[in-house]
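Complex shown without one protein chain; remaining protein chains in place.
Chains: A and B, in written order; residue numbering restarts at 1 for each.
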Amino acid sequence: MTVTTDLQSIRAIPKPRARWEGPSFILCAAVVTGLLSLLPLAFVLYVALTSGWQAIADLVLRPKVGTLLLNTSALLAIVLPVSAVLALAFAWLIERTDIPFARFWSWIMVAPLAVPAFVHSYAWSAFAPRFHGLGAAVLVSILAYLPFIYLPIAAQLRRLDPALEETAQSMGKSPPIVFLRVVLPQLRLAIMGGALLIGLHLLAEYGLFVLTRFDTFATVIVDQFQSVGNGPSTNLLGGVLVLLCLILFGLETRLRGRERYARVGAGAARSRRRSTLGRWTWPALTLCGSFALLSLAVPAWTLLRWLASGGAEIWRFDFILPALGQTALLTLSGAALTTMAALPIAWLTVRAPSRLQKLLEAAHSYVGALPGIIIALALVTVTVNVYLPLYQTVAILLFAYVLMFLPRALVGLRTSIAQAPVELERAATSLGRPLSAIWHTTIRLAAPGALASAALVGLGITTELTATLMLAPNGTRTLAMRFWAHTSELDLAMAAPYALLMVLLSVPLVVLLHGGADRMGQA
Amino acid sequence: MLQLVGVSKSYGDQQAVSDIGIVAPAGRRTVIVGPSGSGKTTLLRLISGFERPDDGSITLDGQPLDSVPPHQRNIAYVAQEGALFPHMSVADNIGFAMPRRATDCLARIDDLLARVGLPTSMKSRRPHELSGGQQQRVALARALAQQPALMLLDEPFSALDAGLRKNMRDMVETVLREAGIASILVTHDQSEALAFADHLVVMQAGRVADAGPPQRLYDRPNTAATARFLGPAIILDGDIRDGLAHTVLGAIRVDATGSRRASILLRPEQLTVSPVQVGTSQIAEATVLSRLYQGASWRLKIACPGLDQPIDIVTSAHHVATADTVHLRVDGEGHVLPEKT
């Protein structure tokens, strides 16, 4: 997701001349996964084609959809620029100035990721019960998602060749002008990428907006689904949501332009001078401190308050343990399946790049950008219309997880497979049995990286709510579902243990992403 | 004219440069050369204002620069790989450096491109579409565009391959001479330094080891270390009497009088070998250890009795074979190093 490692160099590895039996099998596997990941797109086409103009006129061209469009636009129009400016300010303060405890602040900026978005809004609805609507939605979105844009900006700031800025200064340009005309344009890709990621999350998020009482397409789609099932009213709204995602993509591509700023000077390793804040030290500390208070202290305080007031009573282990067990099973099997599903295309991308592979890779990647709710809707429709026995089964839920988190698995796998020497694999292949050769050499060497990306996938599954709500066999009660059930009934104390568990389970995500940003910085 | 007097700078316990005194006159090309870690880059950063000296003063045209921030110094800085702004076209890169948006801006960009030998069709290219050499040319044009009082060049040729390097060096030399601005070029490559400099400063361990015209520094350096840094050196111990130094290679004419014991520098190119003895000018014999054919010449490795190290000599003598005994002659005079090694 946020990892933007440049893979050009990896793809440049020449593809092996010989045609083996291995790749054709792997190619088949990748083609199958690629085709399966096209299902949601097929669903949207199906909806568009099967609903007549009348249905579209009745169900899409209605005031409610207008309200939702307004809500969504307002949300995007406020959250994205404000997040970008804030992230820019924080990244600059932490990476480029002598702000005290810079390392500590860099952790604080990533830490909100440990708190799932709907737990953020749970905390806020408990902290300020009368704070809701657009204002609340905007605030909580910014607090929950800021790391997504902070991380790429900070990484890019670290990677920029200091010589560029020094050269510009020596040309007689004052530091503010240098920042505006030399630094900022080179952060554009990072800003756009981060903003797109936040935008997609805003479109997909359900729990956060329910609790801040702000209607978006995702909340209304879930309402419709729970009232009338996957009828045309639900599916058409899903179609509109996909359209919005595409518009967001198009906008990002347009704004990003055809520019390439990827070139990074070889001398970037040289440490740079940090600007002296002087009398601005305290305001800067106050800014960082306020963010920490709002994004971390509020959830922490709410959680502790409810945990304390709930006492031993809320620790209903007869419910918590089964939820934990189910979550663990779904997470482990989902992460394992997703990683396995990503293996063929990851291997092809590194070892046998081709036009078909590029196409397949794109198919694998786009699906992760779709809201979970769309994938869920698509799978409901497909199972109901094509093969009913799969409807609301663990299998279909796991399949939804695979689709949603495929790109996460892909990123880590690609990098770690690329680091495994191809010579070993070829030597082993010359002994016959190419698949087993690949398994015993490359895949084994890539195992640590694969584990890390499986962990990323698993963390996503642990806190997944929307698709789980829609697809899980009834009787399933994951941590997120239990938390959600209690929160919906305003039983905030009973929800607290589940929130705490989800936060604890998400801490590794923060460590992984912070570490990843560090590595990008050193690169 | 740039003048550094007694400039020192340390990072924590690490003394980066100490007691530096340098003068870079207008219109002259000053080259600072030294091995890596000798404080060259720190010196450049001090001059351009990205670092503050702990001690000493830096003046430009008589004005102290102590409290002048980098962007008000009017000192251009050309970084190692050009540091072109990747998000700007060639024309924008050059235009960015111009002091004010002049009306003749476009014409000046064309003129500058012509001066660094680039076609004006390059104007709309992006840096990543240019070769390394082209990038350096644009960087130079950009630095000129700002009409600086002084131009700093940090290892400008190190990223280029050998063939291109000479071309670029000639071009930069010409452009700087025509522009008539003072320049300081930093390099670790002594042949580049010797070829480029009007005035050469050799740095070692954060201090100025020697400074002066390049030829003087090569032929008559102050220290053995400088001598070795600037090129292959044969350093012999000898007793000086009556303008002759008596060494293991025999009596060599030197550039000093009086009587004392001293170290004497010979450059290998002062030595001529021949397979047979001719006259009395030959002073010593040596044994050929190995030889390497180089087309126009041979490179011989020879061992002289009394010297611990073999000497590399380039010769046009064809009839020398390995294990032959050859006769050495010294051309010119040896240089007596001021201090003893």
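Simple rule for what comes next: a residue touches a chain if its C-beta (ideal position, glycine included) is under 8 Å from a C-beta of that chain, and two chains touch if they have at least 3 such contacts.
Note that contacts and distances are computed from a predicted model.
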Practice task
Just go with whichever of "Extracellular solute-binding protein", "Electron transfer flavoprotein subunit beta", "2-oxoacid:acceptor oxidoreductase subunit alpha" or "ATP phosphoribosyltransferase" UniProt uses as the name of the absent chain.
Solution key: "Extracellular solute-binding protein"
Exercise for the section: Could you tell me which shown chains are touched by the chain that is not displayed? Expected result: A
Exercise for the section: Touching the absent chain in the whole complex: find that residue among A:326, A:416 or A:466. Expected result: A:326
Handout entry: Residue among A:176, A:432 or A:475 that touches the chain left out of view
Key = A:475
Exercise for the section: With the full complex in mind, choose from A:176, A:278, A:389 or A:432 the residue touching the hidden chain. Expected result: A:389
Fill in the blank from the handout: Where chain A meets the left-out chain, the residues are 58-59, 62-64, 67, 129-130, 210, 213, 215, 219-220, 223-224, 226-229, 233, 322, 325-326, 329-330, 332-333, 336-337, 340, 384, 388-389, 391-392, 394, 398, 439, 444, 473-477, 488-491
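Following the convention adopted for this analysis, only the chains that are shown with their structure count from here on.
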Problem - Euclidean distance of C-alpha centroids - chain A vs chain B, Å - result: 54
Completion exercise
Note: in the complex, chain B contacts chain A through residues 48-51, 70-81, 83, 85-87, 96-97, 99, 126-128, 142, 146, 152, 159
Fill in the blank from the handout: The residues of chain A that touch chain B in their complex are 161, 163-164, 166-175, 178, 181-182, 185-186, 188, 259-261, 263, 265-267, 273
